[in-house]
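Note that one protein chain is taken out, while the other chains of the complex remain in position.
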Amino acid sequence: MLIAEIIGTVTSTIKVKKIEGTKLKIARTIDPEGKPTGKFFIVEDGVGVGTGEIVLLSDDDVAINRIVGIDQTPIKSAVVAKVEKINIYDLKDQA
Amino acid sequence: MLIAEIIGTVTSTIKVKKIEGTKLKIARTIDPEGKPTGKFFIVEDGVGVGTGEIVLLSDDDVAINRIVGIDQTPIKSAVVAKVEKINIYDLKDQA
Amino acid sequence: MLIAEIIGTVTSTIKVKKIEGTKLKIARTIDPEGKPTGKFFIVEDGVGVGTGEIVLLSDDDVAINRIVGIDQTPIKSAVVAKVEKINIYDLKDQA
Amino acid sequence: MLIAEIIGTVTSTIKVKKIEGTKLKIARTIDPEGKPTGKFFIVEDGVGVGTGEIVLLSDDDVAINRIVGIDQTPIKSAVVAKVEKINIYDLKDQA
Partner (left out) sequence: MLIAEIIGTVTSTIKVKKIEGTKLKIARTIDPEGKPTGKFFIVEDGVGVGTGEIVLLSDDDVAINRIVGIDQTPIKSAVVAKVEKINIYDLKDQA
């Protein structure tokens, strides 16, 4: 799983049937200190988080089908946890 | 799923049987502000979008087979939604 | 699928049984304007292309098994089309 | 598998059912000389390692389900070995 920050939502009117009715959010990946690492994913929210919150993203197919509530969703990334606290040991030699 | 912009089409005469008859488009990934993020994919268009439009790409096998209309297509990325609006909370500290 | 250029071939004498007899080519990924994007793959050629030609690569397991002609090939990338023409709308703001 | 260093833990109260009760750790990928390579993963610990230790990460679905002890966990990366020693031949021309 990856650490990410929810930074917004995306609205789309024309879409394939399997994602109608889903409320898609935009996540950007971050490092454990909160710095963006340059990747963006359109995600399903499995736990109900707000914009600006830190989350864990999973790209497990079965987990996401269960969260979205339909089989074979084209959505490939979902919020599976809201992060309360990140405890870092030592990042002094981080690249 | 990823956010991308449709930037063109690709024409090929010699190809494996499974992709004959498909109309392939070129998508480049973008960040939520529209800046290209450096990746290009040849995609099947599942919703009917024009060049220059912002879309959501899925790489889910089953979803793409359904969109293309044949089992076991070699195509691994498809447009599943046309993006109307991207609502961003705050990108002030973006890398 | 990705756009790539065939840049050479690879010869190997010692190999696992499942890839004996295959003629492997080297592909490097390119952007729609032909500029290399830094990735190299050892690929099976499903359509018969020459060195220097622009192709579409697929990493679909089933498609590649069909092209190679054996089940469960360790090869994970194959040429599925020879590109005739790339029609680009506008790349003026490319990163 | 990838080489990584365990750099911390993550605490989350709100999460999907399938990851309740798991103790998630933060791993950052490193090269064989210990230099971070810029990726971070939230992982399940399959062998019991402490913070600061060097490990091998696997992203094999079946292996991770077995480690976590439940089917279809959304966790996609797990510690499968604690590294004792890395023996490098020659990195003089490393990029």
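When the chains are written out, they are named A, B, C and D in that same order, and each has its own residue count from 1.
Everything below uses one rule, namely that a contact is a pair of C-beta atoms (placed from the backbone, for glycine too) under 8 Å apart; a residue touches a chain by one contact, two chains touch by 3 or more.
This structure is a prediction, so every number in the text was calculated from the model and none was measured.
Summarising the interface, subunit D meets the missing chain with residues 1-3, 31-32, 37, 46-49, 56, 58-60, 62-64, 66-67, 78, 80-91, 93-95.
What subunit C contributes to its contact with the hidden chain is residues 6-16, 18-19, 24, 26, 28, 35-43, 51-52, 61, 72-77.
Just so it is clear, only the chains that are shown with their structure count from here on.
Once the centre of each chain is set as its mean CA position, subunit B and subunit C turn out to be 19 Å apart. Look at where the CA atoms of subunit C average out and do the same for subunit D: the two points lie 31 Å apart.
Touching two or more other chains at once is no residue of subunit C.
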